[in-house]
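Removed from the display is one protein chain of the complex; every other protein chain stays in position.
Labels for the chains are A, B and C, by order of writing; each one numbers its residues from 1.
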């Protein structure tokens, strides 16, 4: 594959740092432009950034000069990844698209736009086909916006997709999350709120899980110009816990028709293969879902399992029958890899393989 | 009220330490005997104990000599509180009862015995009336066993009782818990399992919540000699989180017939008054349920709210309609007060007021 | 003692909250005015405050209307406690003093002013006598500024004072601190910086310990108009650790002349009695220094010992000879009680007893 020049919007932030970590030795994507706020523009990346990753900053970017997020700074880029906060993402990302630059956004601003794909790369990359319609509407040949899901949604839709594929429509899903602090960025959650504590509230988060799940698991209209929500009823309760990375979810599922056994569910999750794997994308996990059986009743755990498949897998365990729903289980996602920066990267890899970028 | 002499079984353990903390200035219960394992017997309490409470050991017990848990050591006691581990509680507590000594146990061993009351003191103290039948069967005039619930069950049944009283039978309850480490005793949970982590499994815990809830919210047979489970279907998922004290639960409730509004639910919880309050017991909370409204969307939190009403209240917040069940909310209990030692103490206070001890 | 009307500057902040917690049932100080920023002024205290204490807000203050920090709002106050950040404390506290109101400040702004007492209440309350000179210079009969030390300094000077009293001048002191996050206020330290981590740097803190120790342990000039630093060389290294409350310090001491044994040191610390105790002040600890002997080699610990003597004691343990200095030990202070709000309150109690307020 030819090497693509990529830019990063919001490069100094938490998601931006994760983009750079994941791209530091990527064979096909070469970091060419780093964009950040006016305050950072003009400084070296090292000067501009409070680096909070547990692996050192890559040598390559250390001395790169940070640019503003103006579209013209990114003119040379084949692809731009955005880790911008939603306060700024709306306008900046639109400007880049209008300048005919493809943008893969981690922000919430365009997720609900009917012709913008909302894609978790191990779930619904076929939704990328709507890009043709999006470009046509905007009279662009390259420029487009692709969004990835909220970090917590990813932990839900990956196993649900495998189950929907195997057992048909899902009627109801109850989700209780225990979410890592990195999801709130930096400085993010004050330590006084998290030490010896749990906070049973994350503003806006429950609605995102409930809505995004239905778009991601849903379909496309006949003209391939807009997405249609599926009918699954999702109820979410979100909690913040003192964990660095890794959102853990307790999920209960009721199917519309099927009532598979625990071993059926185990097999369906374990056997699930996504398009990114079939296309042999560089960052695609070997297992999209890592399943723990009864011999490991206390897994997955954030600290031990978030790095499974380099953070691109969702880990599932404790599959058991439920007295109210049909089945319940625990699901874990690396919230800044598959739940954020990694989603953008793998979405881009798939889109490139499919000739869409 | 006359002063009662009380003994503590398992006085050196985590629950035993909490008993002593709560009894240190109790007007009616005077600590007379401390019992622990053979290893500790004969030592001063200070020598025998790794004190882990955040308030200092009371002067009074510091130099008391620890006894074994033989029934004869407790002959002088009017009441004995047991913080014994279930490995030992079965035989020791039975021996004391057979020696005609009333035992209030925190262990699971007798909770499911048909004629042993399983009592959360702000929920079902009327169940204590079965003691008459228990004593009769055993040919005893004083000796008896009273159990309190598992720590996590308490967070569930207090709000459910208020709702059942107000809106009639509850059809289904889904519970996801985030439980404190003090629930596992000392040494208990290794720090390597808890730092930057959540463990989505606590052995035996889910079954306890599911079963105990039905006994506590259930009734008594006609002859007042055995308990009958109620019909509520309870599904529980339990997680251990890095919190010292305070179990937080996400609870979803479907009523059999009613479908009260959020403000109805808020009012029913807020107005709930239990028998321990009506009897004006020393340790009874002024509010059995502390309710947070929409102005505090991120409460209750373990670190900030576990001490509400000295740990004898359950705190509830985030009451909202649910798309699958009728209503969902967050509930917090101080797991070593109302969920353990405090339950025994307040149960004893009620039993004394009712002439049963 | 007559009841004094007190005001709080910065009442909504972390230190302000602690002032209110400590004053909630104080027999001599009645909270009359709460001052905070313009943003909070006009709101009820409950509305204006993100309460982060683990005990509930006292009923009394819940509905008090927060005022601005203008001097005229505090005209009725006999005493004003300031928990203001140093960015604002300088001007506001001076304005109050100039309006003839006594201010007890927790901020650093006036600590180094030659005629302003810098007082740790269990160490050097005799320094309060300089208030006469301060008032004279300012032509005031009541208005004055009294400061208390930085939170970490308190853990150092309490044991050093006892040792200096017993064994004469101290030549050198090496201090390494492990400090709680509450010392940085709210929101303060981001959780991403503290979970699974230690931060070996607190801006400005080392200099404060090194300088303030010398003023607090030093003397007053002949005319009682200015303080003189003592000659002890202090070297400090400060670290932030994931602890809510309680600064723990490793301290090594070399005396100028004496070389007392471990048991001499133990006795000197244990026997130490401060003026606040002799004057029988309400908040004075019964033991100014709680000493742990070899039977407790792992104490003091922040979580278990910070509440010793309601947070007004310093706890010392692990006293042992040192191969470089003479003796080394571990010292713990409750940083928001004796290290902040409690210092102001107990300083005020002493000053009242001495007729200075």
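Brief remarks on what is shown
Convention: a contact is a pair of C-beta atoms (placed from the backbone, for glycine too) under 8 Å apart; a residue touches a chain by one contact, two chains touch by 3 or more.
From a predicted model like this one, the values you see are computed outputs, not experimental measurements.
The residue touching the chain not shown here, chosen from B:8, B:158 or B:244, is B:244. Residue in contact with the omitted chain (choice from C:168, C:219 or C:297): C:297. Among the residues C:36, C:184 or C:330, only C:330 touches the chain that is left out of the figure. Touch with the hidden chain on the side of chain C covers residues 172, 174, 176, 178, 193, 195-201, 203, 210, 233-235, 237, 239, 241-244, 248, 250, 252, 297-304, 317-318, 322-325, 328, 330.
Counting over the whole complex, chain B has residues 14, 52, 181-182, 186-196, 242-244 touching the chain that is not drawn.
For chain A, the residues touching the absent chain in the complete assembly are 51-56, 195-196, 244, 303-304, 306-308.
The rule we apply is simple: only the chains that are shown with their structure count from here on.
Averaging Cα atoms per chain gives one point for each, and the point farthest from that of chain A is the centre of C. Inter-chain centre distance (chain A to chain B, centres taken as mean C-alpha positions): 42 Å. Here the CA centre of chain B is 40 Å from the CA centre of chain C.
One simple way to say how far apart two chains are is to compare their mean CA positions; for chain A and chain C this gives 48 Å. Of all residues in chain A, those touching 2 or more other chains are 193, 195-196, 242-244, listed in ascending order.
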